[in-house]
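Of the protein chains in this complex, all but one are displayed in their positions.
Chains: A, B and C, in written order; residue numbering restarts at 1 for each.
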């Protein structure tokens, strides 16, 4: 039960992942990449206020997080999870609305960029403080158990940086104590902002932490979509089957700045040559071409479709009104209680 | 470097621990036990205000923590470390003063019971919030390294309950990142206050956490003084020799209430029959008698001496004045800055 | 029959567990046969199996878990072992629970019980009053019950409210305060209470200091002064209207709080009264707070550190002389 294993799946020829799933995942990745490229260009053009944080290079891990979840599951995405959020069902227009501050977005201009969510639909709205959403996921799963729901799981994302927070530790331990069906997907993209792994932790393998909590732990190659689908899909299955909580640690490189304000000049050339620095989207694309899973025309059609979806989402959101400052400025829902004096 | 090992040392006949060390440790244990029994009777008699928290059943682990430390080392004892504190050099009269609120104690009546320390002498003054002192120990060790000191180590104590705090996790991880010569001695006494292990953590072995941080980890039998001296002594040696930080996990049972206000009726009879429920002091005593390490008369002399020391400490402290409420009530040392308006 | 403040808290929780299956209690040592460091949940784990749960020593995750459960239909009650340890859950309380409704339109109905305030010999880490910290940040309701009756009805109300409630129960009142029976209803949150009528001076206070203020009122009555005592009940929202109406009657304001002197509830009350009711005042408003040091262990020091009937009476007499 507590073993820590290394899994690898070189190509989808392993049959672990059916072609359809792979292609579906690829399309979400494509959509996320296209959308985020658009966000970047809007940001560069001064059309987005605040920060833009993208998941370039991490779409394979992220999409696999969103793809195996069902209605009734809990998803706690983090900074770099555009692909997973979309795959889980977040409407692209809501993302555009959040970045552009539309009053029709789920955050109504009150919160921006990655700090969005649809809690009623099971997608938690992250706060910035890393690690904090793990225990929130645990609580949501406990609620479902209390209410007698069945066949639900939770999936909470984290970076290797966030794994060093006290909040993460407490949340992970509590998940094990409560034996909730939780999958934690950690992505070690080798940096927390500008800080390299050497100044983040000193263990040989982050996945070794699993055992110390009573989690099952697996490593995976975050640049290999097929591996991501296989390993994350299997972990989701195990969680649904009532196994102990699962810790997955994916290896990638963040292929962008921390945010778009950051040129990431601190990323060394050496690290850029590492296997984990490969672009998961390019790898998946090449595999599709090499194995001739989809012909060039259909592939182009997918690209066009992604671009069209992105355009539509952005155009819609751009037309919508900004929030109105003449609101009632009340932070609680029990308005009758509101302090009239302020 | 990252292996997790189980050590055991049935008797001191293993030669790992010389007789003299064992006997010295035994005397500190005796002193701590005698002193704490006295505290309990003062508390029952209404002569101590606030709480009394004793280390009954944990003296073997604790004494080994204090005994191998030298001047220049950093010791961060916790709730149940009377034996270790004494062995490290804390004057018994200062403990009495703290419990009795003498103005001549190191805490001058401002803080009581276990929240005492002599930071200038390397014994940190714990705050109640568990886990918080680990990083403080790390910082003290960094300071020593910055200043070019040599041959120092730090030893920080924790209970299995405190290991679940976020603060503990962050401190432990930081120790590994900074590669400071730290030994963490965790005592799993099977309860955090009334909460049994099942509701504290869900891993098979707490010591398995070591690997996930880049610590070296060892288990030990906390009821076996000889094992405590061996395992803790060796870890201290490794830390001094520049090895990675060390995590030791001792197994015991708290042989008292959480504090003296607590009758511990929640401790099950079943658990009281476990091997880890043995009284480490009785075990050491029996070994001394069985192996005839010391004759009965000398042993009695030690007991009498402990009783005399305790009496003297208490009598001295009881004669001293209480703190004067007409003080200047200033929480900062830079008095010139003090806000006159309050 | 007579019931203590502590028993009222236990009874409220028993009733909540009985009447509402969404309620569960989460915290260190609340469960098992033990029932909490102060026995506020004594017997409840047996009476309501699986709904009164011990937790690891993980304040941040305890509150995070409660937030998640509340978002998915539950009504968790969290017990902090001491208010002082809530410093470790503060991020979840302020930044997660406190912001959630405003950000997402989805409220977070959690109740966090903080055993608060000083008792003899408890020292710097088991005596704190943190209401002013929680009230400073938006999104939270902060209750500070001062009577057995309020302890009961306000806890029931806290769980009914859709927003996060920080419920500061005072440890000094646990055994000291008794009532004949439990009420069936009480004032709503956000409404202050005139604990004693008077016309010479208004003491505005809350929590354990209400008792001290009443003692002062009694003492000064023998000198012919009629002191009005306003019990805020909730420090946020703060019932400025009731306070202003009282000051309109008396012309004099003394604010008393057990927490530290810089900022906090007493400063807030004075700022409100002076900006909205300046001309009601016949004399400068005054405050009595704890001293600006950690809370001392030794009873000699502690009795001076916290406001008490004596120090409040002295301030009140001065103010009556102005």
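Just so we're on the same page, contacts are C-beta pairs under 8 Å (C-beta built on N, C-alpha and C of every residue); 3 or more make two chains touch, one makes a residue touch a chain.
Everything numeric here is computed off the predicted structure, so don't read it as measured data.
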Fill in the blank from the handout: Among A:165, A:188 or A:334, contact with the omitted chain is made only by A:165
Problem - Which residue of B:17, B:52, B:140 or B:267 touches the chain not shown here - result: B:140
Fill in the blank from the handout: Considering the complete complex, of C:139, C:164, C:198 or C:307, the missing chain is touched by C:139
Practice task
From the listed residues B:171, B:212 or B:323, report the one that touches the chain absent from this view.
Solution key: B:171
Handout entry: Residue ranges of chain A at the interface with the undisplayed chain
Key = 49-51, 101, 107, 109-113, 115, 127-131, 161-162, 164-167, 192-196, 199-201, 265-266, 322-325, 327, 329-331, 339, 342
Exercise for the section: Since one chain isn't shown, list which residues of chain B touch it in the complete complex. Expected result: 74, 106-108, 110-111, 115, 117, 119-120, 124-125, 127-129, 132-144, 146-147, 166-167, 170-171, 173-174, 177-178, 330-334, 336-341
Practice task
State which residues belonging to chain C touch the missing partner chain.
Solution key: 84, 87-88, 90-91, 94-95, 98-99, 102-103, 124-125, 132-133, 135-139, 236, 238, 259-260, 262-268, 270-271, 274-279, 281, 283-287, 291-294
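In this text, only the chains that are shown with their structure count from here on.
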Handout entry: Which of B-C and A-C has more C-beta contact pairs
Key = A-C
Exercise for the section: Determine the centre-to-centre distance between chain A and chain B, using the mean Cα coordinates as centres, and give it in whole Å. Expected result: 43
Fill in the blank from the handout: Chain centres from averaged Cα atoms put chain A and chain C apart, in whole Å, by 40
Completion exercise
The positions of chain A in contact with two or more other chains are 166-167, 170, 173, 177
Fill in the blank from the handout: Going by residue number, chain C touches two or more other chains at 55-56, 58-61
